[in-house]
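Moving on to chain A:
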Amino acid sequence: GKDLDAVKKKGYIQAGVNGGVFGFGMPDEKGVWKGLDVDTARAVAAAIFGDADKVKYTPLTAQQRFTALQSGEIDLLTRNATRTLSRETQLGLNFVQVNYYDGQGFMVPKNLGVKSAKELDGATVCVLPGTTTEQNAADFFRTNNMKMNPVVIESTSELAKTFFAGRCDVITSDASQLAGTRAIAPKPSDYEILPELISKEPLAPAVRHGDDQFFDIVNFTVLALINAEELGITSKNVDEMLKSKNPVIQRFLGVTEGNGKALGLDEKWAYNVIKQVGNYGEVFERNVGVNTKLGLERGLNALWTDGGLMYAPPFK
Partner candidate 1 sequence: MTDTQPNKSSEPIIKIVGMHKWYGDFHVLSDINLEVQEGERIVICGPSGSGKSTMIRCINRLEEHQQGQIIVNGTELTNDIKNIETVRAEVGMVFQHFNLFPHLTILENLTLGQIWVRKTPKKQAEETAMMYLEKVKIAEQAKKFPGQLSGGQQQRVAIARSLCMAPEVMLFDEPTSALDPEMIKEVLDVMIDLAEEGMTMLVVTHEMGFAKSVADRVMFMDAGQIVEQNNPHDFFDNPQHERTKLFLSQIL
Partner candidate 2 sequence: MNQPENPTREYLAAPVKKVGAAAWLKDNLFNSWYNSLLTVLTLLALGYIVPPFFKWAFIDSLWNSSADACRDIEGACWSIVPQNIKFIILGFFPEGQEWRPILAMILLLALVIYSKEKSRWNKLLAWMWPVGLIIMGTLMYGGIFGMPVVETDQWSGLPLTMMLSFFGMVMAYPLGVLLALGRQSKMPAIKTLCVVYIEMIRGVPLISLLFMSSIMFPLFLPDGMTIDKVLRAQVAIILFTAAYIAEVVRGGLQAMPRGQYEAADSLGLTYSQTMRLIILPQALKIVIPPTVGILLSAFKDTSLVVIIALYDVLKTTKVTLQNPQWTGYSTEAYVFLAVLYFICCYAMSSYSRRLEKELHTGH
């Protein structure tokens, strides 16, 4: 397809990322991009070029992101965008496999004594202006016949500080962000995330309409990450796995040829992805897992075998 050809001709992928969300897409103090979304883009580069470093990043605001993809400024959007019907249809985008299942939640200071979001009538709510965060919060309060006072601040760090200083009673955002926010609290144990999730936010990378081959590659790259975890292949053991007698693994890693050709890639594509980026579990733990500052549980993002939603189709 034309997008894939253009990417191959350029020799790198131009990826649109958030640029300001720790754990998902943000440069570190050396200016190196880090995060789950970033690793997704790197995986795609590894699949196409055999080199995960063949990515250039374009930080985008919420308003810019879809136009940037439509106008061809970027090839791939991995910027924690929620997959919705209208975006797929009206905006001319194709979302691929979800790489993070999120949902909007609330966090409160424990000393408020609030145990459920339903008890928040009349509360002052700190809101990060996402695309639908404000709307979701308003909808939730309206359906439950409660009143809210929003305080909408553009930047996560400012918003977090404001919340910790007590300007708001409660903060609402995607659950992934809430966990991160709690992590940076002066005393994290003083805060708790309420059980309700008031929205479904399946975050997925997206490509333009019009190049199905490129769509397939991106889609299966994400799935390959999940599949590798299912198969127990990690970046550490992938070389040994090459020698595995398991035909599923052989097919997956390209020892048995066929998958690569079908996608129009090198047969070693999945091997490259896992070798250079790791499987989904590794990516998750590295960027957002319990041992990071964000400290997120796998939850919905665990493999289906562990009670999560991550499930890869057979690679054959």
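Details
Everything that follows uses one rule, which is that a contact is a pair of C-beta atoms (placed from the backbone, for glycine too) under 8 Å apart; a residue touches a chain by one contact, two chains touch by 3 or more; residues count from 1.
Selection criteria: all candidates are chains of the complex that A comes from, given by their letters.
On a predicted model such as this, the values are computed, not experimentally measured, just so you know.
Taking any copy into account, the candidate from 1 or 2 that touches chain A in the complex is 2. Chain A makes touch with candidate 2 in their complex at residues 19-22, 26-31, 56-61, 63-64, 67-68, 70-73, 155-158, 160-161, 180, 183-184, 186, 293-294.
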